[in-house]
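All protein chains of the complex are present and in place, except for one that has been dropped.
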Amino acid sequence: MIIINNLHAKIDGKSILNGINLTVKPGELHVIMGPNGAGKSTFANVLSGKPGYEITEGSVQYLGKDLLAMSPEVRACEGLFLSFQYPIAIPGVNNMYFLKAAMNAIRKYRGDSELDAMDFLKVIREKLKEVNLDDSFIKRPVNEGFSGGEKKRNEILQMIVLQPTLSILDETDSGLDIDALRTVAEGINNFRNSDRSFILITHYQRMLDYLEPDFIHILLDGKIVKSGDKSLALDLEERGYSWVKDQSSQLPKA
Amino acid sequence: MTDNLKIIERITQQEYKFGFVTDIEQDTFPPGLDEDVVRRLSQIKQEPDWLLLWRLKAYRHWKSLTEPDWAKVMYSPIDYQSISYYSAPKKKKELESLDEVDPELLDTYNKLGIPLEEQKLLSGVAVDAIFDSVSVATTFKDELAKAGIIFCSFSEAVKVHPELIKKYLGSVVPITDNYFAALNSAVFSDGSFCYIPKGVRSPMELSTYFRINASNTGQFERTLIVADEGSYVSYLEGCTAPMRDENQLHAAVVELVALDDAEIKYSTVQNWYPGDKEGKGGIYNFVTKRGACRGRNSKISWTQVETGSAITWKYPSVLLQGDHSIGEFYSVALTNNYQQADTGTKMIHIGNDTRSTIISKGISAGKGQQTYRGAVKVMKNAAHARNYSQCDSILIGDKCGAHTFPYIDVRNPSAQVEHEATTSSIGEDQLFYCNQRGISAENAVSMIVNGFCKDVFNELPMEFAVEAQKLMEVSLEGSVG
Partner (left out) sequence: MTSFNASRQQAREFLLDNGFPTNKDEAWRFTNIQPIINQEYDYGFHPPSNSSNKNLLLSDAYQINIHSGEYNNPDQFSEFSLTSGCTIERLVSSENNSTVKALFSTIVPAHQDAFTALNTALFQDGLIFIVPDNIRLDKPVHFHLENEIANHPTNLNFRFLIILGKNSKCTIVLSNEGVGESSFSNFVTEIKLSDNSQLDYHVIQFGGENDHQITNTGISLEDNARVHAQYFSTGGKTIRNDLTVNLSGQGAECDIRGLILGKNNGLIDNHSLINHIAPNCTSNEIFKGVLTDTSHGVFDGLVTVFPNAQLTSANQKNQTLLLSKDATTNSNPRLQINADNVKCSHGSTTGELDMDAVFYLQSRGISEEMAKFMLIQGFALEILDSISNESVKNILQQAIEKYLIDIKRTGS
């Protein structure tokens, strides 16, 4: 699905990513953990093509194509979805209009016919139930005046409507109470299948109680320093990042 | 960002689509203005003496004035002697009905998307069409007459309803009001008149379309709407002009009078030719619009979408004279390329318990310059006045300007006056968020700008709102940032 090879990136002349290697196969759920400033959000932003970053080295193959050569909207149309850590408000533009525009842009790109308002409404009503939101939600302006939990649920709603192949979830668990966390996790679980892959970025282990990750990676100073299975997250919870730091400093330099 | 800029440029470089010229025989005065021109104009229109005297008084006053220079707009001086003050399609005979209107003219209105005949049947909007200086057709007259509503050209009103014209003409915008109003009062050639009798709600939207066709002519029309006690009318106004290299002057006056419990809703979609990408040509739109809420509980609401004209200078205002009267101003103005707009409103609180709302949204792109200029004045005896103003601007690109100049003058302590304004660019975060969902930068900008203008579009009648939204998209084409 995606092969990331020795990815280096800078912002404002400062190196943030220092050679990330990661391969995600269809159906897999990878979790990236790491302390503040490790480069987690940068990683998500670079994959989705946010302007302002300079890629200094490395390559990213996505579905056999060069991801880094694509504009952000083409990446989206190719099925890459980023759930934003801080979803952006767009005053005056309602959710329904926004989502319909997005969905039709993607359908058009794939050569499918565009949905009219009625068909779209049918699709979205169904999806709203899955994330426990009522109809009035889609008439509100995009993310404006939303609570933290509503914003995150809105991101998951967009994900299940747009049906991406690769979803990158940037701290989708932060700022959620326990019920919202469960709803969001269920949304993700229902959406999982053998064709779809996920990269989940998080600080905490708590979201992993509800999900079944295939791999856990620890990101430190812009590099994956340790990979393992679910037990790694538990170790981390118990012993903190300093444990990994000590370990990684003892590793011979590659 | 650079990609986005390119798209913005592409969007804003869309050509003006109403720029055709109608090939029609016209009676046009030679350029120049003196008392004789005013007399001849009045004579052609077969006006009564009192109106000629009124015009002459206005002309003499105009001559004593100098052109105002306080607005934040720049243009080379206008030579008022090089303008022709009257131009009309040549009349073959008196028109009895729409069928007898020159087919070329009707074709023009069809091109503008105002199919007079079709509208007559389908859309239920009564239209008065002003071609250069004269009114060419008014639809739906009979249906309106049944309700007692008078809706006709100004010239006709002078002949048929002189008592109403005499009573209200110049009662809101006196001839001495300002330079352009004085000029208009001297040389106005036609316009629309509308009277809604007591207790009548107009069964349909009334509408005027203005079209400048002839070259070197100025357009000086006059609109007067009187809503008698307890009546209601919604009035729409649209404007276009051909593409010409020289600048043409449009100096209109609109007067509204609302008596007790009456309500007037006046909507404008102004799309005069804005000039080309280099700023050549375009209409100088110097307009005086004012409404008087004379009666108790009366209400006047201005909504404007201003995307055209090389220069716009207009401040639709409300005099809140009656107790409990309400004034509203909703505006979207877009300046692109070399367009300049200095626009806003005045809300003058005179009666007790009066309320006013001002919502202004400005979009500047290209090298456009835009100024919101608004005055809120609460007179000494106006108890419990309320005003809320919100003036927001978006800048697209780094060569344009957005300026906000409110003037707040409060002489009564029981007033609550609130003004808020923000200026910003379209957020890169917002653009990226839309991009990440698959929406192109071009569509994202138009989506964000339309969202920004939503509060104003909501005030427009449905068909107009759709038109306005499309107009914004066209006017923005070539400008993403």
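Order of writing sets the chain letters: A and B. Residues in each chain are counted from 1.
As a working rule, contacts are C-beta pairs under 8 Å (C-beta built on N, C-alpha and C of every residue); 3 or more make two chains touch, one makes a residue touch a chain.
Nothing here was measured: the structure is a model prediction, and the numbers come from that model.
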Taking the whole complex into account, name the chains on display that the unshown chain touches.
B
In the whole complex, not just what's shown, which of B:Ser82, B:Ser424 or B:Asn458 touches the removed chain?
B:Ser424
What is the set of chain B residues that contact the non-displayed chain in the whole complex?
70, 393, 395-425, 481
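The criterion applied here is as follows: only the chains that are shown with their structure count from here on.
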Touching chain B in the complex: which residues of chain A?
48-51, 71-73, 75-77, 81-82, 84, 87-93, 97-99, 101-103, 105-106, 109, 141, 158, 162
Inside the complex, what are the residues of chain B that reach chain A?
1, 3, 427-430, 432-441, 443, 447-448, 450-455
